[in-house]
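Below is one structure; the comments refer to it alone.
Here the complex is missing one protein chain, while the rest keep their positions.
For subunit A:
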Amino acid sequence: MECPEGVLLLLSFTAIFFSCEHTVPELEAQLAAMRKKAADALPGSSWSPFDINPNLPPERADIVIIGGGVMGWSIAYWLKQKERVREGVKVIVVERDLTYSQASTVLSAGGIRQQFSLPENIHLSLASADFMRNINEHLGVLNEDPVDLQFNQSGYLFLASEEVAHIMEENYSTQRQVGAKVTLLSPTQLKEKFPWINTDGVALASYGLENEGWFDPWSLLNAFRRKAMSMGVIQCCGEVTDFKYTVSMMTSPGGDPVVYKRINSVKVQMPKGLEYQMVECAIVVNAAGAFSGKLAEMLGISSNPKDTIAGTPVPVEPRKRYIYVVHCPDGPGLDTPFLIDYSGMYFRREGLGGNYITGASPKEADEPDTSNLEVDHQFFEDSVWPRLAYRVPAFEKLKVTSAWAGFYDYNTFDQNGIIGDHPVINNMYFATGFSGHGLQQSPAAGRAVAELILDGNFKTLDMRGLGFRRIMAQEPILERNIL
C-alpha cells in the first residue's frame, strides 16, 4: 500500500537536497573556517596569546648578516649550503629597505669580468661566472620558475693607451695564468673586429672571450634570496642601530694595551617605528655595502688611535656613480662588448632596441655628494659624452632616455674587497669594500665567507690576501684595472 505521506516526504527531501546545493559552497567555506580555527587551537600552530609584532626578528640567532644585498644573501645561501645537517645554523638577514632603493646591487650596471690585475679578483670572478652559468643547479627551487639571469656573455673590451699598454700586457699574462679566457688585440685587429671603434690613441686592447659580459643583478639577488629562504634563512626588515658587546682588555707581547670586543647582541630597529629587538648572536657578518664603515663605527673602532691594531678602521665609504641610458639607433651592433676606455668612460649594450648604458668614473677631486642619489646630467654633457663620441663616432647623435645613480662601497684604502674577520672585534666578519666589482664576485665571495665561518679556513679559493691584515700592516694591494 503506497503511503502518500512517504512520497511527500521523499519529494520534500529531494527539494531540500536540491535547494541545499546552492548553499554547499557556503557550507564548505564555513567548514574550512572551522577547520582553520581548530588547527590554530591545537599545539603545533603558531598562534600565541601575546600579540607581538610578527615582523620582529627572533630573540636569538646564530649568525646575523647585516645587509640584504647580493653579498648578504649569497653568504646566507652558502652558509645553509654548507651546514651538514638541516637547521645546523640559524641565520637571519637584516635589511633595512626591502625596496632596495639605495642598494648598490640593483643600481649596478651588472657587468662581470675577469680582467683584473690581482689574482684573487680573477679567481673570484671566474668562480662566480661558473656559478652563474650553472645557476639553476645551485639556486633552482623545486616547483618554482627556473632562474634566468639574462647573462649576456659578450665580453669586456679594455682599451689601453701607449702609457699603460705595458700594464695591460702584464695583466694579460696574469689573467691567462689564472685561467681567464682573454685575448690581446692590436689596433688593426680591433678595427677589423669592431669597425665602429675609433682606434686613435689605442695602443692595445684586451678582449674577454668567455665568462665575461653582463647580467641582471635583480634576478641574481632574488634567486639567492628565494633559495636561501627556502633553506630556512629568516629575513628581517629592520635597521641595525646598535650593538651590545663585551670588552676585554689585554696587552700585546709588545706591551701595548689591546681592547678586544665581542658582540653579544645586535639591536634591530623596526622601520618607521620605535620598536626594536635585541638579537643575541654568536657571529655578525657585515655585508652592509656602502654603509659598512658607518656600521663598524658603532663598535667604536674609530675612537681608538689610528696606528694601533685596535684602531684599524674599516675604510669603506659610499661613492656616488652615475649611469645614463642612451638611445642611439645607428650605434654599434648586437655583438658590442662592455667597452672600457683608458679615459675611464665605459658603455655597454642594453637590450635589443638600440639602447646603451654608459658612464664614467669622476676624478678623485670631483667626487659627487653622497647624501642623496640625485643624478647630475651636466656630468654626462661634460665628462661622458665627449669621450663616448670620440671613441665611437656613431654616438655623436644620441639621446639620453634615463639615468640613475648608485653607491659604490668604495674601499678608500686600496679599492679591493675586504673578506675576513676583524683583528679586534672577535666575532664580526666582513664582506664589503668591493668598490664596484662586488656584484660580480658575490657568489664566490659568499662561499669564501661561509667557509671561513663554518670551516675555519678558506677551502676552495684562498682569499687571505683580501683580509684585514693588509689594512693593519698598511700594505695596499692595488688593483690596476679599476673603473
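Points worth noting:
Convention: contacts are C-beta pairs under 8 Å (C-beta built on N, C-alpha and C of every residue); 3 or more make two chains touch, one makes a residue touch a chain; residues count from 1.
Note that contacts and distances are computed from a predicted model.
Only one of "NADH-ubiquinone oxidoreductase chain 4", "Proteasome subunit beta", "ATP synthase subunit a" or "Gamma-secretase subunit APH-1" fits the UniProt record of the hidden chain, and that name is "NADH-ubiquinone oxidoreductase chain 4". The residue from A:84, A:272, A:363 or A:399 that touches the chain not shown here is A:84. Taking the complete complex into account, A:59 is the one of A:59, A:297 or A:396 that touches the chain left out.
Of the listed residues A:94, A:132, A:281 or A:299, the one in contact with the hidden chain in the full complex is A:281. Interface note: of A:197, A:452 or A:466, the residue touching the hidden chain in the full complex is A:452. Remark: the residues of subunit A touching the chain excluded from display are 43, 48, 50, 58-60, 62-63, 83-90, 248, 250, 260, 262, 264-265, 280-283, 421, 426-427, 429, 452-457.
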